[in-house]
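Only one structure is covered here, and it is reproduced in the block below.
One chain of protein is taken out of this complex; the other chains stay put.
Showing chain A:
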Amino acid sequence: MPHKTFMAFIWPSLLAMILFIALPILSVGYQSLFIEHEQILIETETCGPFGCTAEVSVDSAAMADLRAEKPAGRYNGLGTYTNASHLAFDEITEIFATSDNFTEIRTRIMNLPFYKALIFTLAYTFIVTPLVIILGFIIALVVNSIPRFLKGPVIFFSLLPMIVTPLVGSLVLFWMIDSRGIIGAALQALFSDPSLSLKASPALTWVTLFVYGVWHSAPFAFVVFYAGLQTVPQDTLESAMVDGASRWERVRFVTIPYLMPLATFIALMQLMDNFRVFEPIIGFSAAASATSLSYLIYNDLRAAESPLFGSAAATSMLTIIGVIILLLPVLRRNWREFNRKT
């Protein structure tokens, strides 16, 4: 296809992506170099019968003018990246200089908002992804062995947790784990501890979010593996059987190697999706004990008085760098494959 025809076909799609994905990334990069204007304060003196008192207040008219003139704020260079709510270099140096042991370092670092979010995001990504693959594979194996007429309904119900909006799905579970909800009450009865609450402790909240993540994504892995299982070569399975391989050995040495490429695919998709974990934190009202990078950005943009564009943009840039690091191995592999093909 000549270049001209190619462009004629692809330009609308390309334009949309440039305007609303590439440019915003640049816009984020630009905004991250600025921070909010300092508040312009004016002093007004009010005199009453008991003397005069000076009152300091924000000059909102002047602020509005300033905002209209320079909407991005004032230039701050890389200052936003290194301040206490982002990379916090000064704080980190100080923590390492003044802490005695590892536990103290850990607790103090966990108090820095960016690192707290980063650690949760990474933990979520790298705990949920393997669990999803394992659980999905087991479900696929089992469903593949049940009678044919049951498969349709089972797949139907299995798809539900994945298709339903993350926020809605997490709300449904959130209401059930409420201490007055069925799971919450059941857990209290099980451990005979009437004060047990999954919302109270940070550790339990993390576990809840991980469980939600696995519940939400396992159907995806299941469906992909299930489709893969239909294409496992029967001849190989049969010859393995003739060679005396047990059921488990057939799974271990024939099925699993055959499905490995699918596992890579699922891992890639899951890494991308889990790295932007966000809605469950809102659904489970878990922000006090677990925040993710995406949640930090959302929170900055939702700040009570005016959105903290600079802070949100700096976190966004750091997140984008994280995504690219995450994808580098995949990009390299694709590049090699592409070169081999052409």
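Throughout what follows, contacts are C-beta pairs under 8 Å (C-beta built on N, C-alpha and C of every residue); 3 or more make two chains touch, one makes a residue touch a chain; residues count from 1.
In this section, contacts and distances are computed from a predicted model.
S.K.: Absent chain per UniProt: "Spermidine/putrescine import ATP-binding protein PotA", "Carbohydrate ABC transporter permease", "Glycine cleavage system H protein" or "Phenylacetate-CoA oxygenase subunit PaaJ"?
M.R.: The correct option from "Spermidine/putrescine import ATP-binding protein PotA", "Carbohydrate ABC transporter permease", "Glycine cleavage system H protein" or "Phenylacetate-CoA oxygenase subunit PaaJ" is "Carbohydrate ABC transporter permease", the UniProt name of the unshown chain.
S.K.: Tell me which of A:L41, A:V168, A:A203 or A:A288 is the one touching the absent chain.
M.R.: Checking the options A:L41, A:V168, A:A203 or A:A288, the one contacting the hidden chain is A:V168.
S.K.: Just one of A:I35, A:L112, A:I139 or A:V254 touches the chain that is missing; which is it?
M.R.: A:I139
S.K.: Under the stated touch rule, tell me which residues of chain A contact the chain that is not displayed.
M.R.: 1, 3, 5-6, 8-10, 12-14, 16-17, 19-28, 31, 71-72, 138-139, 142-143, 145-146, 150, 152, 154-161, 163-168, 171-173, 175-176, 178, 180-182, 185-186, 215, 219-220, 223-224, 226-228, 234, 238, 241, 247, 261-262, 265-266, 269, 272, 275-276, 278-279, 282, 285, 293-294, 297-298, 300-301, 307, 309, 312-313, 316, 319-320, 323-324, 326-327, 330-331, 334-335, 338, 342
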